[in-house]
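I have a structure I would like to understand better, so I am pasting it below and will then ask my questions one at a time.
What you see is the complex with one protein chain gone and the rest in place.
Labels run A and B following the written order; every chain starts at residue 1.
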Amino acid sequence: MTVPTSTDVDAAGEAVRGEELERLRAEVAVWRARYAAGELRDIAFVNSDGPVDPVFTALDASPDVATLGLPGTFPFTRGIHPTGYRGRLWTMRQFAGFGSAADTNARYKFLLERGQTGLSVAFDFPTLMGYDSDHPRAAGEVGKCGVAISSLADMERLFEGIPLGDVSTSMTINGPAIILFAFYVAAAERQGVPAARLRGTIQNDILKEYMAQHAWVFPVEPALRLVVDCFEWAAEHAPKWNTISISGYHIREAGSTAPQELAFTLANAFAYVEHGLARGLAVDTFAPQLSFFWDVHNDFFEEVAKMRAARRIWARHLRERYGARDPRSWMMRFHCQTAGVTLTAQQPLNNIARVAYQAMAAAFGGAQSLHTNSMDETLALPTETAVEVALRTQQILAYETGVANVADPLGGSYYVEALTDRLEAGAEAQFVEIARAGGVVRAIETGWFQRRIAEAAARHQWDLEQRRRITVGVNAFTTEDAGTTIPTLLVSESTAAEQTARLSALRSARDGARADAALGALTAAARSDRNIFPALLDAARAECTLFEIRSAMEVVFGTYREPIFF
Amino acid sequence: MTSAALLAEFRARRPAALARAISIVENRRPGFEAILAALYPSTGRARRIGVTGPPGAGKSTLTAQLTSAWRAAGHTVGIVAVDPTSPYTGGALLGDRIRMEAVALDDGVYIRSLATRGAGGGMSAAAADAADVLDAFGFDRVIIETVGVGQSELDVAQATDSCLLVLVPESGDAIQALKAGLMEVADLFVVNKADRPGADQIRRDIEFTLRLRAAPAAAVPRAPAPWTPPVLATAAVTGTGIADVLGALDAHYAYLFETGSLAERRRARLQARVVDIVDRRMRERMWEDAAATTWLAGQLDALAARETTPFAVADALLARPGGLGRRTP
Partner (left out) sequence: MPRPIRVLVAKPGLDGHDRGAKVVAAALRDAGMEVIYTGLHQTPEMIATAAVQEDVDVVGLSILSGAHMTLFPRVRELLHVAGRDDILLTGGGIIPQSDMEALQRTGVGRLFGPGTSTGDLVRYIREWFAERQPQDA
């Protein structure tokens, strides 16, 4: 008797599997005939991208252990932590900001008292575009959709009584990201907290701004230089800080499909990696500080599969294409936000249910951090009650439903594995298309992405109006009086006036010569090929305002102009 | 508003009156001919420049850059930007203003977007009329910007003193079209986005084609002395090369002026204009009489049976006593 070799065993296994698949194929053929004869409801069976097959079997997915792996092992399809959520739960991080720094500071304390575990700053539009609150272009928008932060003093007030060494803070800021980061580092300094202890994230993802969200300041090339300056400075001085949050969220909210969100975002990510490498940074010095941000939309399984595919693509490209050796470079860590665009103004209480399902998809997808939208966000900024319900939704999910017990609970599902594979293959095909369009930067300049996103948005709207897609309370199950039935937040109209007064007081009280010198040095640094961050930090310490700093850089960099639209 | 009131407002240089005058002319509203006639004596002062080329060549950005430069030199600029009407819906999306934002708030600049509204090429039938209105309003420079697709380059060349054809390194296919004769209409070639690969190649292609050209088979009457269209490189987004384009436009204008071909060109334009009006009026007069259509309908059986010919029917129509003969001098 001979001992069977592993090859024999494999061959025997193959044969058995081959027989099983044959049998399955025959069964599927029978089923298909029965399906074709069955009566279907008159509605489109689609996900964000198009029609969905009615059933999935082993023929569609090959949950091959080699590619699937386990939680915490390459390529991380099943999650980045071996312990899943048993070790560390996702961070509950509600995006918040309105009115003045003091108004928002009070909201943060409210949220922290109720068990929120991280902060997330929403800035107002003037801040997002690099304007001070007293700039003429800021008229009407100061403190409206976020908090107004025009200086280091505002940043200090925003975190008054909140120890920056202990909290993790996410800041949604892109065009002037590096300026606000300098304010934050300087504010921490004044609390006696060194940059090395800071934990948190600046979004800093300028490429998707050009594609989708449009809060830009500088043209593409200098903007990318600033992003890489952040990578470089933080790698040395703030190693716990996420220097970027590469975001699919805004691409999706602008109308893209899930496969587009996945592919465009990762294409952006690779562009950042390549810019870092071009600076001469070793990939493992900055890649571990790159983080991601996904939208969690309505199609439950598609969303879970999207996050799984994203982790796998990132791991493979980082290891195989960019030669990263540090496993932390391979691991995609990401924040999720439930899809704002799915909320309805009609029957607003329904939004609580939508958000809960979306939050569950984020948990199944293995998110590190989650924002759940408040029910009233199509009407106004959230009230305390609404934001508390949204936070409680996460807590119920985490502590009552059992989803946090098992890592990647949908792993091995024919449907989810097949979707994951298809999304990955689709993204790889898109990367080729993008390269053919000249790469990310060129494709932005020619409007390649923008056109595709706008087309997808128009198609979606058309589907809704044709009732191919259903939105409960909007184009189905409507009621007569579906308007606002919940109280909404009124943001104080006095913020702009207060901010204007504070800014003029600040300008007269500060050491003007020091501020001017700092701005001059900043312009010089912008002109040089040195890392600009130290000069920014000095300008922040010298009480220069956001717009002053922006302007000092703008004289060198210029301003971005939207090149094209449809 | 009456025509007289509108003209008074127009002469008081109210932008809303200018805008309304263009609308009336564009829409062929009652009284539009009277307005054009009233404005005619004030026309002929502006230098008219055509900017044409394939979609995405950067025409609007270039137009904005030229405008900024002329404004800096103290000239006022009126711009007619023409975009295609959808043949399916009759609607249009006019987005050229986006790229002209830098000059949009300048009192010395007026930008008007027109849709082609069924005009075959990229040039609106009304664009030339709108240029007249802008000229009469007193703009020093009038730019007509259109997407170049086939016939429209010719229309633009005819409606302007200098016609600038904008190409990009990706316009290789356009060169083929140029070889087919459109080369004749451009007074200036601009290779925009010249920082991109392929820019030198396309410049060489154009220059080669220009050299191949023997005597110009002039689609538009040309000067006797040869004008060799320069081929210039720009990057309109950054403004690189704009000064060269301005210089070449001035050189072309000086050439036209000194050789007398400016006057000749403008006279040809006027002639074409009158021919156009006559064509339109004849058509209108022919068909405004319902009896003509009825009579034609009555001939269709005979035509179908091959008992008569379309030519005989047409001659008979023209010869009808109630037809065109009625008002011909």
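One rule holds for everything that comes next: a residue touches a chain if its C-beta (ideal position, glycine included) is under 8 Å from a C-beta of that chain, and two chains touch if they have at least 3 such contacts.
Just so we're clear, the structure is a prediction, and the values are computed from it rather than from any experiment.
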Task: Check each of B:L93, B:A243 or B:A291 against the chain that is not shown and name the one that touches it.
output: B:L93
Message: With the missing chain put back, one of B:A4, B:A34, B:A73 or B:A104 would touch it. Which one?
response: B:A104
- line: Missing-chain contact, candidates A:G97, A:G118, A:G255 or A:G366, resolves to A:G255
Message: Touching the absent chain: which residues on chain B qualify?
response: 1, 6, 14-16, 19-20, 22-24, 27, 29, 85-86, 89-95, 97-98, 101, 104-105, 110-113, 115, 117
- line: Note that chain A touches the absent chain at residues 125-126, 128-129, 131, 137-141, 144-145, 209, 213-216, 253-255, 341, 343-346, 378-381, 454, 457-458, 461, 464-465, 471, 474-475, 483-484, 488, 491, 562, 565-566
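By our rule, only the chains that are shown with their structure count from here on.
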- prompt: Just curious, how far off is chain B from chain A if you go by their C-alpha centres, in Å?
  reply: 48
Query: Okay, in this complex, where on chain A does chain B touch?
result: 446, 561-566
- prompt: Can you list the residues on chain B that touch chain A in the complex?
  reply: 56, 93, 95, 98-99, 101-102, 237
